[in-house]
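Here the complex is missing one protein chain, while the rest keep their positions.
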Amino acid sequence: MSPEAINFILSVITAATPLLLAATGELVTEKSGVLNLGIEGMMLVGAVIGFATAVHSGNALLGVLAAAGAGIVMSLIFAFLALTLLANQVASGLALTIFGTGLSALMGVGYVGTALQPLPKLSIAGLSDLPIAGPLLFHQDGLVYASFLILGAVIWFLYRSRAGLVLRAIGDSHEAAHAIGYPVIAIRYAATAFGGAMAGLAGAYMSLAYSPSWSENMTAGRGWIALALVVFATWRPIWLLLGAYLFGGIMYLSLYVQGLGVALPSQLISSLPYLATILVLVLISRDRIRIRLNAPACLGRPFHATG
Amino acid sequence: MWLRLESRGRRSPLWTYGSPVLALLLTVITAGLIFAVLGQRPGEALYTFLVAPLVNTGGLPELFVKAAPLILIGVGLSLGFRANVWNIGAEGQFILGAIFGGGLALHVGEGGGWWLFPAMIVLGVLGGMAWAAIPAFLKTCFNANEILTSLMLTYVAQLLLLYLVTGPWKDPEGYGFPQTAMFGDSALVPILIPETRLHLGVVFALAAALAGWLILSKSLLGFQLRVFGLAPRAARFAGFSENGLTWISLLLGGGLAGLAGLFEVAGPIGQLTPSISPGYGFTAIIVAFLGRLHPLGVVLAGLVLALSYLGGETAQIELGLPNAVTGIFQGILLFFLLGCDVLILYRLRIGSRSVPAGPAPDMAQAGTAP
Partner (left out) sequence: MAASRHTAGQADGKPLLCLEGIVKQFPGCLANDHVDLAIRAGEIHALLGENGAGKSTLVKIIYGVLHPDAGRILWRGEPIGIANPAHARRLGIGMVFQHFSLFDSLTVAENIALGIDDAALRKGLDRRIVEISRAYGLPLEPDRAVHDLSVGERQRIEIVRCLLQQPKLLIMDEPTSVLTPQEAEKLFETLRRLAAEGCAILYISHKLEEIRSLCQHATILRQGKVVAECDSRLETAEHLAELMIGSRVNLPSRQPAGRQAAVPKLEVSALSLVSDQQFGIDLKDIFFTLQGGEILGIGGVAGNGQTELMEALSGEVLAATAETIRIDGIAAGRLGPAQRRELGACFVPEERNGHGAVSALSLSDNAFLSAFRSQDLTRSGLIRQERTRRFAGEIIRLFDVRSRGPRAAAQSLSGGNLQKFIIGREILQQPDLLVVAQPTWGVDAGAAAAIHQALIDLAAGGAGVIVISQDLDEILALCQRIAVLNLGRLSTPRPVDGVTVEELGLLMGGIHETPRKIEEKDSGFVVEA
């Protein structure tokens, strides 16, 4: 395989990882019946906090953990509004995005232009030196490996563990789950927090690995694309992998084509990921039967225990 | 759970109007705390943010100028949200309206006559409608979620505008800056009060609010929109066209957003630049909710949020605070509003008992004024 091809694949991996991380978190959240539209806001806050922590502590891992923590805190604000106070989930998620965008801009004011070392790539002794597979599979930074491991863990959790079964049941019918005696709200809080942590990680990847730097609105809509990815995967985790890498490819392609100096306006190429998102959404949504069959029946519906 | 909600059984009129007030109060307190954290004196910062913009030069007329686009877009969104059609792409429709109308102005240049501005208005509305027609088409024909499609189109619209002002429409005498030529005089919006920037758009905004109120509360169309949002199956039962209402909701929102875009570029800005909107399309969502999804409430809410823009600018100039403070204030306001709205249908109780499930109403519709 030529060095160009290897570079291409490496770049696609880089572009796809934040999408995969954020979408995995949102998938778990939505499987429990909660629609959190605030991914963009959570990613941005995660990005800025991760960056700031890494800058001040000199420790990238600390930055990653701080970002996850920030994502959790943000998601809990949303969870309090939507799950405890029964606010409309669409509006609450939008509020989180608007707030997160503003908060991250405020916090990041002092960090624009600050330079930082990118996340160190992890090598696995011996394996990293293999000819083609070496750099591709065994020389990535920690978050790339984490994205695969977490996806695998989520698949096991949802389909092989009791807790995952309960979570899926809650997303299917929260009345029935409550009648049997499961703590619907508590589990939804946990699922939302997980989504927040993952969004925080995705943001951390953006500011610590993808382009080690901070700038306002640096996620440029990736949070929304992650939402579309969950629909594209019809809520089945393994398809997230395909979707994330497909979109990663498209996003990287736009950068690559611009670099080639093709005679197309750069903005047109930059708009490819967004247009692709619309196209993908349309293709999947057309099959109403499949959407209804796979979408958690309680998605977005508030749950209130009366007494 | 430690915090329990007890259903009131009906909407509390006190809290339907009281919730926004409480939310504003809590927001102001929180803003004061944030200012303190940022190293400012809270009282002084709040004064700068909330009061100074009004008493400074420009003052009240400037408030209306800033509120006009928020009210125009907010009215359109409030009707659409009532119908449960979530147009999140008003920002993009705003831009398209500016592009269509501004494009005509640029084409005509210094010439033109009395007919130019009305033509621009029409184009502005059409531009916004055209951009909103895409999510409408995708939703009615392909069942594609309008939140994601309209939002994606916003990013595309921003890129389109950037392309135009850095490429084919760039001002040849503009020293290479990404902007178009200034519009000719006949393409500018008439000013109502001399020495101010108070322009015709404000009149249109107030007229739109009035018309929106009449439509929503007194007309058959408004009834259809309300029923469609409250109970889509009942709307089908009554013979209302789901597709038709989706189209109308999006076109109305898009047309008004496009109109707002037109007024903004033909008014305060006077040309096309990459940043013709400080996020009006998104702030208008907050305006719609703060205004209880009621066109007249939207007017008041628009003024409040216009103040937050002016306050942010003033705070930036006088206190050196970053511009992002405005976004945070707006986001916090929406948070508190959504939170306080729970009081409309429920009483808060502290306690711990496990209890059975019951149907939970749609809180977006709960926070509406009749």
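Read from first to last, the chains carry the letters A and B; within each, the first residue is number 1.
Just so we're on the same page, a residue touches a chain if its C-beta (ideal position, glycine included) is under 8 Å from a C-beta of that chain, and two chains touch if they have at least 3 such contacts.
Keep in mind that this is a model prediction, so the values were computed, not measured.
Student: Taking the full complex into account, find the residue in A:Ala5, A:Val112, A:Leu165 or A:Leu255 that is in contact with the omitted chain.
Tutor: For the chain that is not drawn, the touching residue is A:Leu165.
Student: I'm checking contacts with the chain that's been left out. Which of B:Val165, B:Val227 or B:Val304 qualifies?
Tutor: Candidates B:Val165, B:Val227 or B:Val304; residue touching the omitted chain: B:Val227.
Student: Kindly state which of the options A:Ile180, A:Leu242, A:Leu255 or A:Leu283 is in contact with the chain not pictured.
Tutor: Of the candidates A:Ile180, A:Leu242, A:Leu255 or A:Leu283, A:Ile180 is in touch with the missing chain.
Student: In the complete complex, the non-displayed chain touches which residues of chain A?
Tutor: 162, 165-166, 168-169, 172-173, 175-177, 179-182, 288, 292-294, 297, 307
Student: On chain B, where is the contact patch with the chain that was removed from view?
Tutor: Those residues of chain B that touch the unshown chain are 6-10, 218-221, 223, 226-227, 230-231, 233-234, 236-239, 241, 353-356, 361, 365.
Simple rule for what comes next: only the chains that are shown with their structure count from here on.
Student: On a C-alpha centroid basis, what's the spacing between chain A and chain B, in Å?
Tutor: Centre-to-centre distance between chain A and chain B: 28 Å.
Student: Spell out the residues on chain A that touch chain B in their complex, using ranges where they run on.
Tutor: Interface residues on chain A, with respect to chain B: 37, 77, 80-81, 84-88, 90-92, 94-96, 98-103, 105-106, 109, 174-175, 178-179, 184-185, 216, 220-221, 224, 227-228, 231, 265, 267-268, 270-271, 274-275, 277-278, 281-282, 285-286, 288, 291, 301-307.
Student: With touch defined as at the start, can you tell me which chain B residues reach chain A in the complex?
Tutor: 1, 3-5, 7, 86, 88, 138, 142-145, 147-149, 151-153, 155-156, 159-160, 162-163, 167, 282, 285-286, 289, 322-332, 334-335, 338-339, 341-342, 346, 353-364
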